[in-house]
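In what follows, a structure is listed as structure tokens, so that the remarks can point back to it.
What follows is an incomplete set of chains from the complex, kept in their original frame.
Note that the chains take the letters A, B and C in the order they are written out, and that residue 1 is the start of every chain.
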């Protein structure tokens, strides 16, 4: 940092340049939305609906659309979706609205929003129907970061031969996100058969001992094949990190 | 019970018969060894070394050999093995002694002991080398109950195709005990491919979160294929129940 | 596997035969229902209502009836029952529908469905009234697999003499499923008195520390008599494995 400050003292850099270099963000219109996060970290800030009021979500979405051209909301209720739609389309009647009931995600964009585009692809793999919610959240954020997304569904290990049947499609991806609940064995099995980066996504299904995704989480921690993982149901983190891997791959291809 | 008592009152049965029918055991020389357990439940009483002194183990083993012709000890230390050998071979110089270091089991028999023999077979499957201890304990007790035992080792899901390669051998067994530590996925995968009764045996390996067999136990509880299971490292229970299943199968074949 | 492939290369087997031998299943009309599971593993695939929408359950049930002649649904809501009935009876007006409120199970069959039939019997034992749900689920699946099922209810250890009074009936069964909540001592006590395979089924009753079946589960893991067990409330797994034991017994009797 000393170097930065000396360059400022020497008049070699402006205050703005140095502030941006140190702080990593520029001050937006409202303190509460980190409009610079996408630029700084490659992952756009998302508005987590859970734990917020409908009004707060709508207000934050409004700021997001205004400052970045896009609002990404996760874990939204139907009421939040309605409120956001009302608020945004008042200001930007031509804005697009995508709402996925299954994954409880909402994306609103102004027509002028410039979509990122990456060559690298993320394979989103699920063990069964009930893994669809978190898998959908992962797919949404990876797509919003520009990655191309391929869904490979319903290949759980209750019939492991159907897992193996899909190996070719998995090997064509640049990175895999593998969602599984109950005992969560799917990422372990796949990671023993492919040579691409793989992120395990434990899902909160199952009842009784180890239910609600706890067995899946601990099983992925203990996996006899080396994998990374995220919190139970945290499709956002799995999708965002797979998106960052795609960015890194694309960057390299451009060189 | 009323019926039993009426038959006694009517002089149709003796006190001994009724006592045995109600109590399920006859009083042995020492109150501490349930010599009648094998006859009553089909599973011989075993002396659990853990939590006992060397002297206690030797003394109980002595009673066991005396009353039933055989002593089965589990979780024994080297010192216990030495003490039991000394005690038994003093009294019965011709007694046989089998000690397995890996599974910490010890079986002592008088030459006159009449070995049970069953047609049905138990397959003991392991995911890897470190599952050998509990798997060995399961094999020992199943064998002592008369079952024929087949070991199918090193077929863990880190390379699931080697699991599948052994399917034929698994399908030849009458019941399977499948031992696995870490994420414990092996019984889940196998149960999706075979049509024989299957008992999962979680093993206490692995470190960190879900280590010491906890992830394996909860994963087997959450298995997306229906299996039964036993406590972490409880090879004795897995082996004994697989032995009881073999007994039931044999009994049926004899009819 | 090599052998299979060589036989295919040598023209000794057809592609279909080898595929079936390796994959263990034939591709059905929909990828989501494992229509071949019953043939492969002896346990029919069941549709778990929990975590699915009403529409998904109805749609999967429809596929199940179409491909196998029968749909088995567990943990269903009243709305799911209604939706399934509506969907199925539209297509097959003569289909039979059995719905058990207590265990939340639903079985739908076309008249042409060929019922399996086994000689061996499963005894379903409960400690008290509140164990009825999971016990009923176990009974349903065992019965659907062809086993004859005997209910032995209300023999909990709060009055252990009533447990003992039912010993004769228990000893007549080929395998026992013993359901108990709270401290879950019943399977431990029974396993000390009988010589048939026994599966403990912990039930989620009880409040406070160790409530919701956790004490019962850990008590069955720690049982001083060797038993197997399943997850809390997992009547399906207990029933399916008891059914597999009955199949093994019958197979042996046929030889």
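Observations
Note that a residue touches a chain if its C-beta (ideal position, glycine included) is under 8 Å from a C-beta of that chain, and two chains touch if they have at least 3 such contacts.
Bear in mind that the values here come from a model prediction, so they are computed numbers and not experimental data.
Total copies of the shared sequence across the full complex, per this structure file: 8, with 3 shown.
As a convention for this text, only the chains that are shown with their structure count from here on.
Residues touching across the chain A-chain C interface largely differ between the two copies, under half of the numbers being common to both. Taking the mean of each chain's C-alpha atoms, the chain whose centre lies closest to the overall C-alpha mean is C. When chain centres are set by their Cα atoms, the one at the greatest distance from chain B is A.
With centres taken as mean Cα positions, chain C sits 25 Å from chain B.
If each chain is reduced to the centroid of its CA atoms, chain A and chain B end up 49 Å from each other. Centroids of chain A and chain C (each the mean of its C-alpha atoms) stand 39 Å apart.
For chain B, residues that reach two or more other chains under the stated contact definition are 161, 164, 192-193, 217, 221-223, 225.
Taken in their complex, chain A has these residues touching chain C: 129-130, 154, 158-159, 161-162, 165, 205, 207-210.
Those residues of chain B whose C-beta lies close enough to touch chain C in the complex are 1, 22, 24, 37, 40-43, 119-120, 161, 164-165, 167, 174-175, 191-199, 217, 221-223, 225-232, 234, 236-238, 240-241, 244-245, 247-250, 252-253, 255. In the complex of the two chains, the chain C residues touching chain A come out as 22-25, 31-32, 34, 37, 40, 50-52, 56, 202, 204, 213-214, 217, 231-234.
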